[in-house]
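Only a single protein chain was left out; the remaining protein chains are all shown in position.
The first chain written gets the first letter, and so on, giving A, B and C; residue counts start at 1 in each chain.
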Amino acid sequence: MLEVEVSGLKFENPLILASGVLGMSASSMISAVKFGAGGVVTKSIGVRAREGHPMPCVVELPFGLINAMGLPNPGCEEFKEEIKKFKENCDAPIIASIFGGDPSEVREVARTLRDADGFEINVSCPHSDVTKKLEDDEEMIGDIVREVKKAVDSPVWVKLSPNVSSIVEIGLAAQEAGADAVVAINTLRAMIIDVETGVPILGNRIGGLSGSCIKPVAVRCIYELYETLEIPIIGVGGVTSWKDAVEMMLAGASAIEIGTAVMKDVRIFEKIKAGLKEYLTKKNLKIEELVGRAHRV
Amino acid sequence: MLEVEVSGLKFENPLILASGVLGMSASSMISAVKFGAGGVVTKSIGVRAREGHPMPCVVELPFGLINAMGLPNPGCEEFKEEIKKFKENCDAPIIASIFGGDPSEVREVARTLRDADGFEINVSCPHSDVTKKLEDDEEMIGDIVREVKKAVDSPVWVKLSPNVSSIVEIGLAAQEAGADAVVAINTLRAMIIDVETGVPILGNRIGGLSGSCIKPVAVRCIYELYETLEIPIIGVGGVTSWKDAVEMMLAGASAIEIGTAVMKDVRIFEKIKAGLKEYLTKKNLKIEELVGRAHRV
Amino acid sequence: MLPRMVEIKEIIEEGRDAKTFILDAPWLKGATPGQFLMVWIPEIGERPMSLSSSTSITVKRVGRVTSRLHDMKEGDFIGIRGPYGRGFEISDGKSLLIAGGMGSAPLAFLSERVNKFTALIGARTKDDLVLLRKFSKGELLIATEDGSEGRKGFVTDLIDEIEMKVYDAIYACGPDGMLREILDRAKELNILHKLQISVERYFKCGIGVCGSCVLDPSGVRVCKEGPIFRGEEVFDSEIGRYRRDASGRRVKYGNSKRI
Partner (left out) sequence: MLPRMVEIKEIIEEGRDAKTFILDAPWLKGATPGQFLMVWIPEIGERPMSLSSSTSITVKRVGRVTSRLHDMKEGDFIGIRGPYGRGFEISDGKSLLIAGGMGSAPLAFLSERVNKFTALIGARTKDDLVLLRKFSKGELLIATEDGSEGRKGFVTDLIDEIEMKVYDAIYACGPDGMLREILDRAKELNILHKLQISVERYFKCGIGVCGSCVLDPSGVRVCKEGPIFRGEEVFDSEIGRYRRDASGRRVKYGNSKRI
């Protein structure tokens, strides 16, 4: 009863592991599926190996997390193996999150990782120089999408930044360039300073805020996108309970990605699935009837 | 030991009541000063009386608040009296928060409220049609600042939105137009939907997120502005303790505004003052030495 | 606190224009008389309502939101947040309860908690008297402006029929003019400290952040430091002189409808 189809991909349930959380290896993504995820997005992968930002790269807050991982990844050649291993062990769709400084770089990554079931182009990591400058560059985003679409046959999603004046315009640019879905949102650009020493805590100083505190911003972005876009929206940002997942779907999300909440509890997928089922039964609704329901009133 | 001077205005301490929180009448602003505020900013005032958005206009979250008041205010003619009454009873500076759809409207409000010690131009309320469209319009913001500067002699601050691609560019536009300081940040554009009914809770559907959860975004904005701007920055967003106030000053704030935290406790100003004093004593620092200290490392 | 959807378990007609809504909200059991809820009807609006018992509100049909509430049926759902605000301090001694119009609502709840009381209840006309049953365990005096029940006149006229000074605590809720008269009388008798009144102002947030309900000149928030105040806390206040409307404009008393 939880099956959804998004941009031609079928998920056993709408809960997908978000990019960058545990997605560094096949084994951790397989374990997410074992714990109930309907699909997974990999860590964002670039052309070359990157170590990422210096540590500390996370700060835990009572209501969320600030991270500045800095897109560490082994490079697409090496990561090909992980996708292969995942697919050998798991039927759930695996979406490769990919990034790069220009369209040809991103295309190269996509081509190398073409075994993935779909692609999520990351143009929205707020603390990486590579992606930060793309986040509100509609033209460049359009170019990247077109290049990737030419290079692969599977669906292409674009992951949007909330750190822009109008997420809807960026979403429209992606749609016009041929994106099959948008993913909203990446983290909020944020920072924290230690008052004892006066030093910014994160090695990169600036990071991205995730977790329950950003959910109201994510819901707003999804709601706004749904008003204008025709392609599906995958919601992400601060989902920690079935209520959050339902709320995002009501706002317009066709599926949900979960990141930070996995930290405390990998079993979160099972828990949310159970809550979702109970809700649908009680309300006598089909899952697809949830999507965008808040716009009807 | 807590005295600060910002854009020529002297405050007994750097803690200022933020706009829109209790600032609807002289009496509530006087009581904020009685409870330790070094100054106050009024509710945002326009040319005509406005009732604001339909209720519900607030939703309380564990880590903050979403509000969609919709800039209710009695109009500048009527509000003149409140400023007069405040000044008859209180020596602390009173900053009139003012808004309008175009430069001449804002100028009219400023002129009517010229008894105020300073002005804070609100171009950043994320759920009011009037201000929402201004938030990233550098030209229009420049025009408004120039008009207001011509109309009044007292210092003019511009309150910036975090819901833009580059807060620094907006800050620069304000500075170039002659603003004496910038205030960062207003609320984050946000939304919440009731899962039982599928209805967006706020009467206006979309609102603004404030409170402790937005502090990491506010600190980042202040830090970025301090790197580029020459005029002072007043920090606001999620301050609930002396540590938060210190953190914002380390990031670059010359003074601090406090909004949502006043809800739970009007005595917050006294508490933060005590903490600040202890910190300065322990660290053997003057208050102005805090400002921007995190940039030195 | 998010609004929480609760079922209307029962609706009781109260006179002509009022209804009591009994809510399936067991967690309200700990509420104090005088506290209020913010009541939300999705897509329609949200309004402040005093608790008329630990799990009910009693609402007069006056405008958009209250009319819609009156159209609802048992089994329907509304959203509530609260209980909010400071309630009455309960006295062990002899209490005097004075209610004008819908002011009966919080005092009806209070009547469950005080030992011995006299209740002075006033309304425009017989059909506007609500919740009288709740006051029957004490001494009950009634006034209506048209004389259709009890003494003809205002509830404050009933004060002449009793001796205010003998009560250990005096509780009042009603229109500003009534409250002002009671404040004045209590002041004269030097018993302001015995008086607790429930104040109504325009509530937007209900949680002390927006400033819409603040009283001049002390700057207290009715929704947070109130809605129950001691006589001496508000004697000098705007009550009975003016109030503010939704935009914050001052409206002289007399121009404004009773809320």
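Note that a contact is a pair of C-beta atoms (placed from the backbone, for glycine too) under 8 Å apart; a residue touches a chain by one contact, two chains touch by 3 or more.
Please read all numbers here as calculations on a predicted model, not as lab measurements.
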Touched by the hidden chain, restricted to displayed chains: A
Touch criterion as defined above, residue of A:G101, A:G178, A:G203 or A:G275 at the omitted chain: A:G203
Residue in contact with the excluded chain [from A:I30, A:M249 or A:L290]: A:I30
Residue in contact with the excluded chain [from A:E60, A:D91, A:D115 or A:E227]: A:E60
Residue of A:N73, A:T187 or A:T240 in touch with the missing chain, whole complex considered: A:N73
Residues belonging to chain A that touch the chain removed from view: 20-32, 34, 43, 49-52, 54-61, 65, 67, 69, 72-75, 78-79, 192, 194, 196-197, 199, 201, 203, 259-260, 262-264
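Assume only the chains that are shown with their structure count from here on.
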Separation of mean Cα positions, chain B and chain A [Å, integer]: 33
Length of the line joining the C-alpha centres of chain B and chain C, rounded to whole Å: 35
Set of chain A residues in contact with two or more other chains: 297
Touching two or more other chains - residue numbers and ranges from chain C: 42-43
